[in-house]
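Take a look at the following structure, please.
Missing here: one protein chain of the complex. Every other protein chain is in place.
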Amino acid sequence: MSSSEATATHEEELDVDLRNLEWTEPIRAAAFVLVGGLVVVPFVISSNYVGYVALLVLMFGIMASGYNIMLGWPNLLVFCPAALAVIGGVVSSLLAIQMGLPFAVTLLIGGLTAAIVGSAVAASAIIIGSTFEIVIATLAFEQIVYYAFTNWDRVGPTGISGMPNPSLGPLVFTSQVEQYVFLLAVLVLVTFIVTAFDRSLLGTLAVATGEDEELLRSIGYNPSRYKLVSVVLGAFVLGIGGALYAHVNGLVTPGAFTLDQTVLLLVIAVLGGLRTIYGPIVGAVLMIGLPEIVRSLGFGDYQPYIIGLTLILVILFLPSGIVGGVKDYFGDFDNGGVSAWAFWK
Amino acid sequence: MVLLESLINGLIQGSIFAVFAASFTIIFGVMDIPNMGHAALFAGGAYVFYQLVNLTGLPWIVGLIGAVLAIAVLGAVVEKTLLSRLYGRKESEYVFGVILVTIGLARILERGYAQIWGHAPKYIELGNLQENSVQVSGTSVSHLELVVIAFAVANFAFLYWLINYTDTGLSLQAIVQNRELAIMRGINVDRVFLIAFTLGAAMIAAAGVLNAAMFTLEPTLGFSLLIKAFIIVILGGIGRVMGAMVAGYALGLYEAFAVLYLSSYYIYASEFAVLIAFFLLKAIVLSEGEDSLIAGLKERATSLRQGVAE
Amino acid sequence: MPEYKRRSFLAKSCAATGIAVGLAGCMGDSGGSQVQLGAINPLSGSAAFFGELATEAQSAWVENVNGNGGLEIGGETREINIVEYDDESSNDQARSAAQRLTTSDNVSMILSSWRSNGAIAINEIINNNQIPTFTHGFTPQVNTDGTYMMRLTVSTVMDAYPALQFVSDSDDIEKIGVIAEEGDWGDDTLDLMEWWFNEADNAGDYENLGRFSFSQQDFSSYITKARNSDIDALYVQTWASAMQRFIEQQDSAGLNDDMPILTGLGGADYNSLGEVGGSMSNVYALGVYTRLSYADDDQIAETISDEALSQFEDYQSIENAPDHPTAYNVYADAQAAEYALTEAGSTNGEDLREALVGNEITTILGNATINDRGQPSIPGALIKFDGSSGDAEIDTVAWDGQLPPITSIPPETDL
Partner (left out) sequence: MSDEILSVSDLEVSYGDMTVLRNVDLSVPEGGVVSVVGANGAGKTTLMKAISGVKDPDSGEITFRDENTVGLDPHELIQRGLTYVPERHTVFPEMTVLENLRTAMIPAEGSNSDVLEQVFELFPILDERRQQDAGTMSGGQQQMLAIAQGLVVEPDIILLDEPTLGLAPKIVEDVRDTILEISDNGVTVLLVDEKIQLSKEVAEDLYLMRKSTLQYLGERGEFEAEYERILQETIE
């Protein structure tokens, strides 16, 4: 690990200690996701329906990965990921439709806007401090975002539709397979970023913030800084996810990004395993895929029971999630900053 | 005239808010975390009543007792079998653990109600309380509305007695004020948790029956109240039943009067904005260890006055 | 050893790909000589009550058609089969259902996509695949020329038309108060009011008394506000159980003693008129499919064509046909599909759409036409109810006639 001895001057030097990062790890994680994603391509090509579900899985995988950054590392229970995602979606859609900007630009601005709003959310969360007060304040914030968008005539309750397909310069991703490959590329990139974040000192300190804020402060670090960075980074990824969702579906409605969606993202993150790299992806496959499987087996009527029960059982018996649980049994194939933090303790 | 009518509207709405929030805050205050399944228990009480009275034909008082008992037992079972397993976890895991388990439970219950009783809104008859009304300076108030207000008053009188004059109440207060000390002082926390959850469930079942009688009964009954309850409970002080009463009536009156001037978007958005402002203010104003915003502000005002006097 | 490993890996991945392609093949299989039709109904979530009714009405139709041997399409008699998915009142689920119906199940038409947002969400899919689809939703942004998104019944905005006509004709009503839901339906209702009274310069005026939330339970504040405003009648735009609650609460507050209550939306589409019976005093409601519930009333029967009445009798004789206005509407959609299939003599989506647009379609709701933007023109009536006997009874029919298609606000069609 990159973390060495702690002295007072480390703050600036080691904050983003990318030079000493073992780049092989993020590359390996990204490659792992890439290979996993490519294996599914034949299914996507051969069935429109499977392809559509796969697109959803990827988009929720991206959003949940972003959410996981703020949930998992600094342990901040921010309860408004849907609001951050819809901000990304709305900004990107409006820029594309009204100003005709290219998708790559609107996507980035969407993500950045979400990140800016995320920094305000992070600042509030840091000031507020207490976990459940953060939950409720961010829940309230999400409601306000919903009211604001529904009441804004550019968006309204029926939302925005008719935005262009995702594109990259001259490449326009119109067919399902093209969109799948594009989204997969984004997810691979996100995986790379999350892993790099995790393996950097930044990630380690974010974990430390979640584990023992006082101790971290006592050895000369400012925990607020790592909370801020984690939430802003997470918000950026969420905003990107929301923008992708809007452009791939051609529709973004404020009503589709409220508490239900937040809970879904939370469930995906928790089910897969907080503070794991692959957890949000596994969670997305399960939570988006499970309903489809349940339906195709003819148990559609019992779906809420199955989802509800899954939720309860996982929380009770697999508190560190599926990937986290596997990790507990088989060692650290997906260790999220934990061993690095152990050094500090 | 408008003012009187709005006042009555506000009192009735406030009674519903206050009762819902009171039962919510007992659980919230003791367990430190919201029960997201509270709305499902609320609807559950009303459905049990509907089954016993409207479908089976039992007298309404039997239905009411049956509803309260059934949901109290359900609450106790949930606490014992699900939530008690989470108490040992560290804070953030405990928080999302309880939130997610109760959300999961709510989904199961809501689907269950829909499958047993259908999605169609149901009417509940409480004797003939709905039909008869009295005139209050030209404004008509139904007997049911009077009963709702009376129930709220009785409910708070009972809670006031329970909290201040019984061992259970002292235990509840002790846990809300300082959980660790309560454990050291020999309060049986497991037992109090169970009591709090059962009591909260019993109260919400009765409130659910009254609410369904005033409006209609649907599987998702009470979800909008749950969101209001957050606002009320937080502004009133978590775990403070009398605070929930004051904040509940305040919110009811605010909505009744605000609707005369504002569209509902702005009313709701303003409520949530106040909530966030409250948290921020509390965090900025209060130093560590202080709990009550009002007490903290008072203290600062005093010290400021003294400073000026000197 | 290493070589063996590699080969085994290759074999496995080939097998995996094989299974994938095989599965996809199975999914794409369509059912022989049966005509495949789709339905996306909200069987859970907020709109579940209507989804259940839609399912029942569609099954009744299928039983009826197949009981008579099927439909004659292009000289061949074929049975019909409905593939139904639950959209859980969610847009993502609606899209995934539409995706499956149009690409894997190969349906010729989709009989229902109940919710507005759900219909907007699937619009692109059904248009790309050229699958005519019926909705009950209000979807102005997708009512474009050549669309495959169709509707037989009226949207909110059209609902207000009879009320507006009535207000302009009336000598007693100078000004109406309007309370509308938050959301698109409410927005458009208010836009229409603005256009009708202030831009199109019809007699009368309106005042916006405020908006309320979708899940509104307590209307007393709005009733107080209406009572104390300077208005002669109150127009309420809402639906389903909220409407039911509103009707009851305004009655117990005695608002309808002071002024008539005008409602719209699909013809008093609250869940059960019987439940609110006595509260329906001095209440006017638009009847398109609700009329059928009162078809035994002479005044109402006069507003319905003989053809439609006899078809409605046939409907009632079907076993398990649900007795609810929403179900009549869903059944009428199915009848339109039936018309399209036999008229076009084909199961091709493009042909079906061509058969639907511009032709007069006979349904239990009366004769309707659908224009190129998927908007209908259909007969309707504004019915005044009198609940003094404790039941919802017809008092008078204040207005009846053809409801014009409205595709945008302000309406392109001159009302």
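Order of writing sets the labels: A, B and C. Residues in every chain begin at 1.
Note that contacts are C-beta pairs under 8 Å (C-beta built on N, C-alpha and C of every residue); 3 or more make two chains touch, one makes a residue touch a chain.
Please read these numbers as outputs of a predicted model, since none were measured by experiment.
Taking the complete complex into account, B:183 is the one of B:4, B:73, B:157 or B:183 that touches the chain left out. Within the complete assembly, residues 167, 170-171, 173-174, 177-178, 180-188 of chain B touch the chain that is not shown.
By our rule, only the chains that are shown with their structure count from here on.
If you sketch which chains touch which, every chain touches every other chain without exception.
Chain A and chain C have Cα centroids separated by 38 Å. Separation between the centroids of chain A and chain B, computed from CA atoms only, is 33 Å. Counting partners per residue, chain A has 150, 301, 304 as the residues that reach two or more other chains.
For chain B, residues that reach two or more other chains under the stated contact definition are 111, 265, 268. Within the complex formed with chain C, the chain B residues making contact are 1-2, 5-6, 9, 12-13, 16, 111, 114, 118-121, 123, 130, 133, 140, 142, 211, 214-216, 218, 220, 223-224, 255-256, 259-260, 262-265, 268. Residues 44, 46, 48-49, 52, 182, 210-213, 215-218, 220-222, 224-225, 227-228, 241, 244-245, 252-254, 271-272, 275 of chain C touch chain B in their complex. Every residue of chain A that touches chain C in the complex is listed here, in rising order: 39, 42-43, 46-50, 52-53, 56, 150, 156-159, 161-162, 249-251, 253, 255-256, 260, 291-292, 295, 300-301, 303-304.
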